[in-house]
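Below is a structure I'd like to ask you about.
Just one protein chain is left out here, and the rest sit where they should.
So that you can tell them apart, the chains are marked A and B in the order they are listed, and the count of residues begins at 1 in each.
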Amino acid sequence: MSGAFRIPSAGRLKQAKTAGFSFDGRSYTGIEGDTLASALLANGVHLVGRSFKYHRPRGFLSAGVEEPNALVQIVRDDARKTPNVRATVQELYDGLAANSQNRWPSLAFDVGAVNDIASPMFSAGFYYKTFMWPKAAWKSLYEPRIREAAGLGVSPDKPDPDHYSSRYAHCDVLVLGGGAAGIAAALAAAETGVLVILADEQAEFGGSLRFESGAKIDGQDGFGWAQAAIAKLSAMDNVRVLSRTTAFGYYAQNFVGLVERVSDHLKAPGHDLPRERLWQVRAKRVVLASGAIERHMVFADNDRPGIMLAGAARTFLNHYGVAVGRNVGVYTANDSAYAAAIDLKKAGVNVAAIVDLRDHPTGPVIDEARALGIEVNFGRAVIRAGGKLRVSSMTVQPKNGGGERTIPVDAILMSAGWTPSVHLFSQSRGKVAFNDETKRFVPGTYAQDCVSVGACNGTDGLSASVDEAYAAGAKAAKDAGAKIAKGTKPKVDASESWSRGMLGAAPGAGPDKTVKAFVDFQNDVTAKDIRQAVHEGMRSIEHVKRFTTNGMATDQGKTSNMHGLAIAAETLGKPIPEVGLTTFRAPYTPVTFGAIVSHARGPLFDPTRKTAIHPWAAAQGAVFEDVGQWKRAWYFPKGGEDMHAAVDRECVAVRTKAGLFDASTLGKIEVVGPDAAKFMELLYTNPWEKLEPGRCRYGIMLREDGFIYDDGVVGRLTPDRFHVTTTTGGAPRVMNHMEDYLQTEFPHLNVWLTSITEQWAVIAVQGPKSRDIIAPLVEGIDMSDEGLPHMSVREGKICGVPTRLFRMSFTGERGFEVNVPADYGRAVWEALWAEGQKHGAVAYGTEAMHVLRAEKGYIIVGQDTDGTVTPNDAGLDWAVGKKKTDFVGIRGMARPDLVAKGRKQLVGLKTKDPKVVLEEGAQIVENPQQAIPMKMIGHVTSSYWSENCGRSIALALVAGGRDRMGDTLYVPMPNGVIEVEVTGMVFFDETGGRLNG
Amino acid sequence: MLLIRCPYCEEERPELEFRNAGEAHIARSANIAGESDDDFEKFFFIRSNPKGIIYERWRHMHGCARFFNAVRDTVTDKFVMTYKAGEPKPSKLPGAAK
Partner (left out) sequence: MAKAAAKKATTVATPSVERRPALIGRSTTAPSVKVEILPPAERISLRAPEASVAALSKALGLTLPKKPKTSALKAGRTALWLGPDEWLVIDEAGNDPLADCTGVSALHSAVGISHRNIAISVAGTGAAATINSGCPQDLSLETFPVGAASRTILGKTEIVLLRTADNAFRVECWRSFSDYVFTFLSEGARDAAV
């Protein structure tokens, strides 16, 4: 048995297929096709949650995505504990385990409910008025406590084991909403042959046809017609039908974000299935068929479990075969609740009374209700609900006052009318218009190529909706380029129709200050709160919203916005359109981070770039560091060495024997064309025209503001071909910078740029033995100092593969950089390594590289410069062509402040105690005795222990630094002041003799 | 995600392929080294930052890699039109007469 409240003759589920599930540890049985909500209701369970602020017991308000109350935690396993799942949306699967939220110790007895009694303390604007004093208590006391008390559900504390996928899609017509209108529009568009995507958030298409028992289309009952139409659409090649798919955001140029829930409804999702799939759809035309959402009646204690929307009760009955009570009351300002009463009555449920706020309504449903023997009361209000954990009665009173009558009930079905779902229309930047007659906001001015049809457009009645939608679907297809139009419009044989209703508080909503007549269930906002906000001076609806938090919960005020607006308007004494509607924002319903992140996690979070030589370094036990997206070998520890020992050993070996270094990540750009030298002249400070082919030069690139942007060694291969190197991190922006000037400032130059960073693997071989290591493997290049002097480049072969062999040094030792096609990088490295072993060579990493270059005072752009350093500041004036009349930065460099005295200049620092290594970034002062805040005159940019120098070394930017040679300066640190001497930047081999050593 | 018409690829392409490159039609002086401080300030630092129509440079970075010019409305974030680098500022904008 799948629950005492299941009515076997009602609903569409197959009774035989049962599914076991648990709620708060208790086991129940439902039926496949149930939602968690319908399965719980079938078992008579209404109490499913506690409210956010007052911890009031709550049940189901709705049967769909607008649900504000029934938020539960679904627990699949240790890592899969999804909080805030709407029980009305979660499909049942065998073994589903759900828990209630926001209660302790139990749902029926919740300590937090004391907030309800103490509610005068928690009135509107509570957060803004309380916790203001003392200020210090905010951080230590208030905030931690509020954080503990606030929030719903418990976040899983393990990594999400599921995967999520994403897809960009393009179509001619995108139809959002799969009720009668959406299906009709999709049929019309699909029949023309254009590409159609039809999406609906429910598991089954049909929208309100799920509960509208009176609908008949093309000779079938409405729901049956919908299923047949979907089957037909699904079979068409030009149509993609997406169920369980919510359009959550409508962005510019008909770009719509959809989330498809792929496997949350499955008992055991296969590993290959993503949990959700993000669709990013670009549509030529969009048809919005998002329907309407029923509003509740605002009266005292209207939140008791068992009080729900009439349409929801009808859905539970007509689709799921579940009676929401045995003795129900109805409270309405609208015809549609009558249909619910009639359906329930026919199914054998007692309808205690219909209470209609309207004075003299007429119509067939009213007649039918009376004919079925249901008591119908006009001009009366339900002023109060009885019961706590479940509604037990409704108290009725003539709406203008008079005698009260309490009617025992176990459920109340309510309807204040239907609000068109204009969320997506509004997100598309369309402007809504208020229809004064029907008291509805409907789509007004369109901002994009879309059209609204059916209930979301304020169109009443199935027949009119289908007609409108079919025509709109055909037109959308035509506008998107459809040539033919065939097919037949669905014929509506019978339908239900209702409209109107009321907005705002009913008589049972107060004025009594202790009355809780809820407007927004999820955020516990009452009619009184909204009135109070206006009384306290809020005039704009945006202010009322923020002050009361009305509509700001995850349900985004789907049921509450219009009521809140109407109450504010009434209190302000203004018509509704003058008060205005708050802005609808994406997402329509909550979207998981998983869906948004999609593939971009783990190895796909960001590309990890590795060189061709990386596997060799990894096999040698190298420790890697991240440099941008690159992994670079940092150091190569041997036999239990720590980093310090490894780096010391590597540094000494390079200067006494030789070292191999993987420099493949350096940016490389081939500059080719007859104007190549002219272009280089404009992009670099140096002169290039006279650089002979086969020679290299250290180049400095500035931005137009005169500050150093990048640097690197450039080789001229032939008169019209340069091999330019850039910093590792700077490669992409340098290329962009060069392309920018070439394309837009110097387009007359015949020169082209090609990134060759990844074409060439680069092996730096540095040290006194470097030539001995390379020479035996090289063919066709004279390796003598005359044939290949320092700062030159030759093309030839190494190990039988082409090489661009640079004689250059970033260590101050005799050095080479061997460029070989990347696929050969590993093998050539291994060959050089084997050769190097004969000479005691080591592999060294980026840390040793940094130390070795600092020993020589070679700067690293981005470490010793920070975007405010000129060539002069860095002591690189020699690299600026004095006779040049133009290069990027030539004017910026001459700005008054950049040539003023006292600029920070790059200098060396030696600590008085050679064992003390300064901290990079440490500030430098002239007089450590001065009062705090001290005047800081510079900072340390690079600092290392230099085993080769037997002491610490540092580079620093110091105001007027070059005039302070030999001066003593001070570096105040937490543990005391460090005394330093200002020196030149070269700490090792000042004469540079080792370059040919 | 916007669609941006690349004047070189002659079709609208997804925004992800493009990168903004600042205001357009700011000419670098052929004699920049001889420019006064004031003129250099105007050239390098001063930008119009209008509410409404702005002339910008964009690069079809991950497409044809060309820099081009675009007219965009900063209020609506809509591209009015795009044209090739080096072409003059359009004298009349599409839809401007309306």
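Here is the rule we use: a residue touches a chain if its C-beta (ideal position, glycine included) is under 8 Å from a C-beta of that chain, and two chains touch if they have at least 3 such contacts.
In this text the structure is predicted, and so the values were computed from the model without any measurement.
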item	value
Residue touching the undisplayed chain, where the options are A:Glu795, A:Glu926 or A:Glu981	A:Glu795
Candidates A:Val75, A:Ala113 or A:Ala169 - the one touching the absent chain	A:Ala169
Hidden-chain contact residue, picked from the options A:Met236, A:Ala433, A:Val652 or A:Ala827	A:Ala827
Residue among A:Asp157, A:Asp272 or A:Glu786 that touches the chain left out of view	A:Asp272
Touch list for subunit A against the chain that is not drawn	163, 165-170, 195, 272, 274, 277, 280, 282, 599-600, 603-604, 606-612, 629-630, 670, 672-674, 717-718, 720-721, 750-752, 754-760, 795-797, 799-802, 821-824, 826-828, 830-831
Those residues of subunit B which, in the complete complex, touch the missing chain	1, 8-11, 13-14, 16-17, 62-66
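We adopt the following convention: only the chains that are shown with their structure count from here on.
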item	value
Distance between the centres, which are taken as Cα means, of subunit B and subunit A, whole angstrom	29
Touching residues on subunit A, where the partner in the complex is subunit B	251-253, 255, 280, 282, 704-705, 736, 739-740, 743-745, 747, 885-886, 890-892, 894-896
Subunit B residues within the subunit A interface of the complex	1-3, 21, 28, 32-33, 35, 37, 40, 44, 57, 59, 61, 65-67, 77-78, 85-86
